[in-house]
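What follows is part of the complex, with its chains left where they were.
Per-chain numbering from 1; labels A, B, C and D assigned in written order.
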Amino acid sequence: MPTIMVEGPPIKEIERKRQLVKKLTDVAVEIYGIKHITVLIRENAPENVGVEGQLIIDRHKQSSNR
Amino acid sequence: MPTIMVEGPPIKEIERKRQLVKKLTDVAVEIYGIKHITVLIRENAPENVGVEGQLIIDRHKQSSNR
Amino acid sequence: MPTIMVEGPPIKEIERKRQLVKKLTDVAVEIYGIKHITVLIRENAPENVGVEGQLIIDRHKQSSNR
Amino acid sequence: MPTIMVEGPPIKEIERKRQLVKKLTDVAVEIYGIKHITVLIRENAPENVGVEGQLIIDRHKQSSNR
């Protein structure tokens, strides 16, 4: 029953998603002792995430300007 | 006020979405006795969902190989 | 795999929770054609929910004053 | 640490997203007294949202028919 929702940036390589699901599930199985774990990967576009009041897309622009 | 979020696979036919919203709302109205129900349908790509440590996209490949 | 999260007010009677889970699941099974449905009921205290800018707890007070 | 998730309709102009993140963050910083706030904007297609049992996409059609 446990469900893990991961809010993060987009992941291009499917192998990385495979690893993310595999490893998060292993942790949950170990801690909860329950085998049926669901993982939902949410890919948030950098224009839809704000950190400390600023869109990620704007923070990256600033960084690359430096 | 009650809000229902449904995490599931993509739904192609809009009529099925219509039915999903209609019927989930009917249940919530009946149980809560509140008319204003919001339903959010989330369509998760099979490469973004893991069940028992494996991406849905990989589980389907295995099934079709059998 | 589909997971339904229901954000609503507290539900006192367990039988109502039983009905909520049973009926939401029936809808999801019918629409998705998938048997393994998880439902999470979230009970939100009236002081933790705001509608149109006002806490539910304050709205109720106003109503009962009328 | 506080995280704000906003479920709403799609927002076309990035400047509006910028304002949304900036202003929600200002509120959270003021109330919680914590500087590190994350905001996630979720854009829900009108065919994936139901209000009072009806898809937004159908409600809009009705309105424009009037």
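Basically, a residue touches a chain if its C-beta (ideal position, glycine included) is under 8 Å from a C-beta of that chain, and two chains touch if they have at least 3 such contacts.
What you see is a predicted model; the values in this text were computed from it and never measured.
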Assembly size in copies, with 4 chains present: 6
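The criterion applied here is as follows: only the chains that are shown with their structure count from here on.
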Contact-pair overlap exceeding half with B-D, pair selected from A-C, B-C or A-D: A-D
Gap in Å, rounded to a whole number, between the CA centres of subunit C and subunit B: 16
Mean-CA-position distance for subunit D and subunit C (Å): 21
Set of subunit B residues in contact with two or more other chains: 7, 20, 24, 49, 51
Of all residues in subunit B, those that touch subunit A in their complex: 7, 44, 47-55, 57-58
Sites on subunit C touched by subunit A in the complex: 1, 3, 38, 40
Complex interface listing, subunit D residues touching subunit A: 14, 17-18, 20-22, 24-26, 29, 35-43
